[in-house]
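Every protein chain except one is present and positioned as in the full complex.
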Amino acid sequence: MQNEECRMQNAKSGEWQVMRIALKQHSVLPGFGVSLGYTMTYLSLVVLVPLAALFARSASAGWGRFWAAICDPRVVASYRLTFGAALLAALINAVFGLIIAWSLVRYRFPGRRILDALVDLPFALPTAVSGIALTAIYAQGGWLGRWLEPLGIKVAFTPLGVLVALTFIGLPFVVRTVQPALEDLEKEMEEAAASLGAGRWQTLRRVILPALFPALLTGFSLALARAIGEYGSVIFIAGNMPMKSEITSLLIITKLEQYDYAGAAAIAVVMLLASFGLLFGVNALQWWVNRRQRVGA
Amino acid sequence: MTEPAWVRWLLIGVSVAFLGLFLIVPLVAVFSEALRGGVGAYFTSLIDPAALSAIRLTLLVTAIAVPANLAFGLAAAWLIARFDFVGRSVLLTLIDLPFAVSPVISGLIYVLLFGLQGWLGPWLSAHNVQIIFAVPGIVLATVFVTFPYVARELIPLMQEQGSEDEQAALSLGASGWQIFRRVTLPNVKWALLYGVILCNARAMGEFGAVSVVSGHIRGETNTMPLHVEILYNEYNFVAAFAVASLLALLALATLGAKSLVERFSGAGQRGGGAA
Partner (left out) sequence: MSIEVRHLSKTFGRFAALCDVSLHIPDGELVALLGPSGSGKTTLLRLIAGLEAPDATDGAAVLFHDENVAGRPVRERRVGFVFQHYALFRHMTVFENVAFGLRVKPRSERPSRAEIRERVLTLLRLVQLDGMAQRYPSQLSGGQRQRVALARALAVEPRVLLLDEPFGALDAKVRQELRQWLRRLHDELHVTSVFVTHDQEEALEVADRVVVMNEGRVVQVGTPEEVFHHPADEFVMEFLGSVNVFHGRVEAGKAILGPLTLDYARGVGAKSAPARAFVRPHELEVDDHANGRPCFAAVVQHVNAAGPRVKLTLTADAGESLQAEVSLERYREMRLSPGMVVYVSPRDLRLFVDGEQKVVG
């Protein structure tokens, strides 16, 4: 009762203060103003103003030209290749990334530590270097191309080459997100499943995989997002034939070289929105999965 | 409790084969192609003036971008991990943005802003300032693609550590700068180093974004990755792979440094910073 009174009194006397609290909670630590000012200035200069320029430019040419630019058959073919190959590469990485993460966490074998460190190579290796290296390997007469050629499989300068490059570039994401989740997985859960009579396969399917699923999904979506935007490692191996093996990022550059700034901006906006949509969708899915697992637990 | 031996070895075999095919073969190919013409040809292509100028430019760009992003990372992490304010999560999302954006688009936005047909282009050319197809543009594009790295390493760590240490220092009479230098910085030094290593690797190796803003002027606006591309497109494979091998060495050094930092910081947490 007294508390209620007090709350009402609080609300009255502290009206201006509630306004202030709404913007920032009080803290005794110094440096809020400085760090806020610095961060916002930096972000505005580096990110916000240039992004605004992108959206403004894509809109400047008018709806008709925007639509024409993004629906051009050559552009549409590049969407198909980019998104299709990216999706396929992310799926391949989900499967093999899971196996690799499992082997690295659960088993001990010679060379494990070196392989573990090497998984990050696609992050560390400049994309141009990966691009020419992959091309050299899969080209006619290359180390692998030489053996694939007689089988009728052409990798370099075909969509298959795009897939190889995108698989390379997305490899670390799934491994690096699944690994910690696997390490955190309590051994007791598996032991409990076994004590309840589950076989190894049942334990894997009903206990381990569901627990790893959120991490796997995160890794998959990160690999997918990265693959959609990838440029450096792809252009060397793709061959860049219009309608066949041309990715969307390259088309933006082609437009730029033709001084079609509005066209380049329009395609860029489509790609940006696709990436954001993807990330947003995956976050929503993640939220849903987490919530379900928490309720279930 | 584990799988039967044949399953175990099958999984290990698949992992090793996949990693070997996708990681080790390309890595070895870089060095093998670079040395195809012999050691002499290898070094000749490295001391070529255009190659040297590309190396110099890459070092210059990195020397600007990494410290700038280090300062940004510290400020942003202090802001986000130590204060609760409206718009905090929006800011966090903004910091992640370069990870979601194609590098080509990262370059494009600067062309649209500073290029001759861009928003500020006419004004800039009237004042004789060139940003696009010049070094400032390359620096800007590099800063953009690398700015999340330091902040992303610091923010989760500082959030997890909480601000009690800083409050304790404050109650003992330390000033803001003293708190930062003597308490905060030592607590996050490994994460900071980790972020700097990743930031550095990306800054030296960035290709897509830099390619859009560079203009590819040999000896002037070519960074090492761009120089690799030009040599390759000229069918000068040995020289292209020679420069590429330097970048591959950088990548290996990065991986090594990363592993070391991981080990030290792990030991630091266990041994209470006894290192």
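Residue numbering begins at 1 within each chain, and the chains themselves are lettered A and B in the order written.
Criterion: a residue touches a chain if its C-beta (ideal position, glycine included) is under 8 Å from a C-beta of that chain, and two chains touch if they have at least 3 such contacts.
If you're wondering where the values come from, they're calculated on a predicted model, not measured in any experiment.
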Chain not shown: contacting residue from B:17, B:86, B:172 or B:249 = B:172
Residues from chain B at the interface with the omitted partner, ascending = 164-165, 167-175, 178, 182-183, 186-187, 270-274
Over the whole complex, note the residues of chain A touching the chain we left out.
-> 2-3, 6-7, 9-10, 13-14, 17-18, 21, 25-26, 28
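We adopt the following convention: only the chains that are shown with their structure count from here on.
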Between chain A and chain B, what is the gap in Å from one C-alpha centre to the other?
-> 17
Within their complex, chain A touches chain B through residues 22-25, 27-32, 34-36, 38-39, 42-43, 46-51, 53-54, 56-57, 96, 99-100, 102-104, 106-107, 109, 111, 115, 117-130, 132-134, 136-137, 143-144, 167-168, 171, 190-191, 194, 200, 222, 225-226, 228-232, 236, 249-250, 252-253, 256, 259, 261, 264-265, 268, 271-272, 275-276, 279
Can you list the chain B residues touching chain A in their complex?
-> 1-3, 8, 11-12, 14-16, 18-19, 22-27, 29-30, 33, 71-72, 75-76, 78-79, 82-86, 91, 94-95, 97-105, 108-113, 115, 117-119, 140, 143-144, 147, 163, 166-167, 170, 175-176, 179-180, 198, 201, 204-208, 211-212, 224-226, 228-229, 232, 237, 240-241, 244, 247-248, 250-252, 254-256, 258-259
